[in-house]
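One protein chain omitted, others in place.
Here the chain labels run A, B and C in written order, and each chain numbers its own residues starting at 1.
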Amino acid sequence: MKNLQVQLPGLDLKNPIMPASGCFGFGREFANLYDLNELGAIMIKATTLESRFGNETPRVAETEAGMLNAIGLQNPGLEGVLRNELPFLEKYQSPIIANVAGSTVEDYEIVAREISQANNVHALELNISCPNVKEGGIAFGTNPLIAAKLTERVKKVSSVPVYVKLSPNVANIVEMASAVEEAGADGLTMINTLIGMRIDVKSAQPIIANKTGGLSGPAIKPVAIRMIYEVSQHVSIPIIGMGGIMNAEDVIEFLMAGASAVAVGTANFVNPFVCPTIIKELPEWMDKLDVNEISELVGRSWKNEQTINRSPRLSVK
Amino acid sequence: MKNLQVQLPGLDLKNPIMPASGCFGFGREFANLYDLNELGAIMIKATTLESRFGNETPRVAETEAGMLNAIGLQNPGLEGVLRNELPFLEKYQSPIIANVAGSTVEDYEIVAREISQANNVHALELNISCPNVKEGGIAFGTNPLIAAKLTERVKKVSSVPVYVKLSPNVANIVEMASAVEEAGADGLTMINTLIGMRIDVKSAQPIIANKTGGLSGPAIKPVAIRMIYEVSQHVSIPIIGMGGIMNAEDVIEFLMAGASAVAVGTANFVNPFVCPTIIKELPEWMDKLDVNEISELVGRSWKNEQTINRSPRLSVK
Amino acid sequence: MIKKEWMEVQSISKIAKQIYEIELQGDLVKEIKAPGQFVHVKVGNGFSPLLRRPISICDFDQEASTMKLLFRSEGKGTKLLSEVKKGSKIDVLGPLGNGFSLETLNEGDTALIVGGGIGVPPLYGLARRLVERGVNVVVVLGFATEEVVFYEDKFKELGDTIVTTVDGTYGEKGFVTDGIRKNDWHYDAIFACGPTQMLKALTSKYPDERGYLSLEERMGCGIGACFACVCRAEEGYRKVCSDGPVFPIGEVIL
Partner (left out) sequence: MIKKEWMEVQSISKIAKQIYEIELQGDLVKEIKAPGQFVHVKVGNGFSPLLRRPISICDFDQEASTMKLLFRSEGKGTKLLSEVKKGSKIDVLGPLGNGFSLETLNEGDTALIVGGGIGVPPLYGLARRLVERGVNVVVVLGFATEEVVFYEDKFKELGDTIVTTVDGTYGEKGFVTDGIRKNDWHYDAIFACGPTQMLKALTSKYPDERGYLSLEERMGCGIGACFACVCRAEEGYRKVCSDGPVFPIGEVIL
């Protein structure tokens, strides 16, 4: 028997697969398609203090092996989520990770404090990296001092472990990761989307009403893998990896890069059954790679390397 | 007759298409395939003070709609380029843009001074954004103060206009662009590659010997378009755009985003005849879009927008 | 129930310039509830094109488990779709969304059916079912130009049908609203699908009508989870993919 279990702060995962925030709503639609109990966890859509309509449409555009989105954090607001969305998910055992967003530190604090007290919320994901809102969002995610400050404040008020979601739109991802680790983050989730744009050449207008949007999907996978590879060697908190995962092989690549678990975003649009499919396929991959515990794969790319580097040194003695 | 001409500092281009640095060597190989005089200009491979072997192999890996490379600036060094490479290109009229790289400011200065005096070098492209070398390279490209300083120093010694090549691996591309503009840059070229990585799941090793590499090709086009769109509205120096251009439609998208000319990189590997093919197809596109001067398209995406935004304000008066 | 199924291509043919008719067979058809629902089609293997393409169900036969889609080959995805071969299988997700409500009208009532361009297809399945219920249909189909006109004859079998073309190369010159104005039809409800401009013109000229509009919006998931396709409603918002694509006139703001 292959063991898919993963233990992370606040999260007892029966497998390392969860849908990524914003790509799964609050679970209702997918609950009609398969049993959500199959999932390792569920990352729900960003919750802000007040309800938001989000950006004008079009909100999505296709790119080569990727897509742009600028939803603009549409959500029913803290109250709506607490009253209508989280209770619906109570009938499932999969732990919920609540994605928290805001325009001010105070917003983040209130949402974090309240939502972390919900029965079925086992961890928070601090969204300091949304590229699609005018205020807050990405500013928090590109400045290590601001990110650390926010993390510290949120940690104080949260009743559950706090994962900070990193933006890839930075020059030095290790600096960002280390800053929030020092500020008390229990884990990292990475990466959010790259900022991108497409112009319709017929109209000479950006396709997306918000003009720029967040680039996700297979196109960004190499950036995600690189960042996770670098960060996982520099921090001691776990990483939930994401960015272009489409199948079980991609999951293995993320684990080997250094992620302890993964989230699947855009792929849910291509195939809404992708998460259970991946979960079913993982044991086969473990078999091929000759491991019994999925956690053995975590960081294998750089662990191998160190072994290789170390041996000549040892033999010098 | 459609007019494809573009006037840029130091560069009198008969059309806005040129091969990107590092994807065309020093032109010899492509000279066997077509007449290099068809090209608007030629960006030659990075030149460093000393000759370099570059990184170990494998140096390239494929990704979804993209590729990673970590060549490591292999080149015959300043002397080799001056003696063997530039003279070969003298028989062509297309202006040469020399890509200059180094590990120290002094390296850059020497190479810039010497190579800018070559007969057929009409402009320099300051490569402050190579992600694949241990020293120099990207450090210069992610810190606006260092980038500005380097630009200033190189401007002092160069006999031809200096274009600074920007790295997309930054949080604030406008800040970088403005810094080098203020420091005297005559133009910008953007974008260089995003840093990425792929792991071979069978061996659990990074595919590229250098581990990380630069991501290029269609996958990064939305990032390039976004950055050019933002930067072109904030600086008054021209931009040569690049990043994932595969065909004439992509060129139009770059021009509309705000580039004055474009460079084609990875596409040369997919189809070595891509540059002349694009040049041939541009007039058709201009016809469809009903323009006679290619330069009319430059920045059209945001020029349109401003018109729309301005009219209500005007009517308020 | 929404299914994801590899459906078999029974036939594919070009019926007008850039317009293709494709017939698919599979169990998914059994799940269709009403004309106006759509499917989300994945074309090509691999991740480019990445997203599914929403295409309306034009008509369906639940006994034979077949359905027809009509689409315009325009961009990358639909171009690839136009190249699929008879006998091959394509990846279809559906049925999605809510279709037209047939119960609005009773035997003897008259429905005005208004279709614009590639908005015409779902109206055919609707018209057929209305006629089956004993409802009379009168039809106005608007196209850009003669070359892209399709399904006129099929609608004529069901009721009075006029065609308008913007350039006047076929039928009456003008927009569908011109076509409606010229004919002094009596009708009990409007059913319309087409470009937003057309729907806007229609509802502003006939603001007090009962009826249904089918909307288009760029989509991500197609099932209501991603909030890509929202439109503003008189109260709050609606998701075109799961609350629509068919809405009662007046429910959403165009």
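Just so it is clear, a contact is a pair of C-beta atoms (placed from the backbone, for glycine too) under 8 Å apart; a residue touches a chain by one contact, two chains touch by 3 or more.
Remember, it's a predicted structure, so these values are computed and weren't measured experimentally.
Undergrad: Checking the contacts here: which visible chains does the omitted one touch?
TA: Result for the missing chain's touching partners among shown chains: A, B, C.
Undergrad: Looking at the whole complex, which of A:64, A:85, A:186 or A:230 touches the chain that is not displayed?
TA: A:64
Undergrad: Among B:61, B:256 or B:278, choose the residue that contacts the chain missing from this document, as touch is defined above.
TA: Per the contact definition at the top, the residue touching the missing chain is B:61.
Undergrad: Could you tell which one of B:41, B:71 or B:101 touches the chain left off the display?
TA: Looking across B:41, B:71 or B:101, the contact with the absent chain belongs to B:71.
Undergrad: What residues on chain C make contact with the chain left out of this view?
TA: With respect to the unshown chain, the touching residues of chain C are 44, 46-48, 76.
Undergrad: When the complex is taken as a whole, what residues of chain A touch the one chain not shown?
TA: 64-65
Undergrad: Touching the absent chain: which residues on chain B qualify?
TA: Touching the chain left out of view, chain B contributes residues 22-25, 28-30, 32-33, 45, 53-54, 57-67, 69, 71, 74, 217-218, 246, 266, 268-273.
As a working rule, only the chains that are shown with their structure count from here on.
Undergrad: Of all chains present, which has the mean Cα position farthest from that of chain C?
TA: So the farthest one, by centre of C-alpha atoms, is B.
Undergrad: Please identify the chain lying most centrally, where each chain is represented by the average of its Cα atoms.
TA: Given all protein C-alpha atoms shown, the central chain works out to be A.
Undergrad: State the pair of chains with the top count of C-beta pairs in contact.
TA: A-B
Undergrad: Distance from the CA centroid of chain A to that of chain C, rounded to the nearest Å?
TA: Centre separation, chain A to chain C: 37 Å.
Undergrad: With chain centres taken as the means of their Cα atoms, state the distance from chain B to chain C in Å.
TA: 46
Undergrad: Can you list the residues of chain C that touch 2 or more other chains?
TA: Counting only residues that touch two or more other chains, chain C contributes 47-48.
Undergrad: Residues of chain A that contact two or more other chains, please.
TA: 63-66, 217-218
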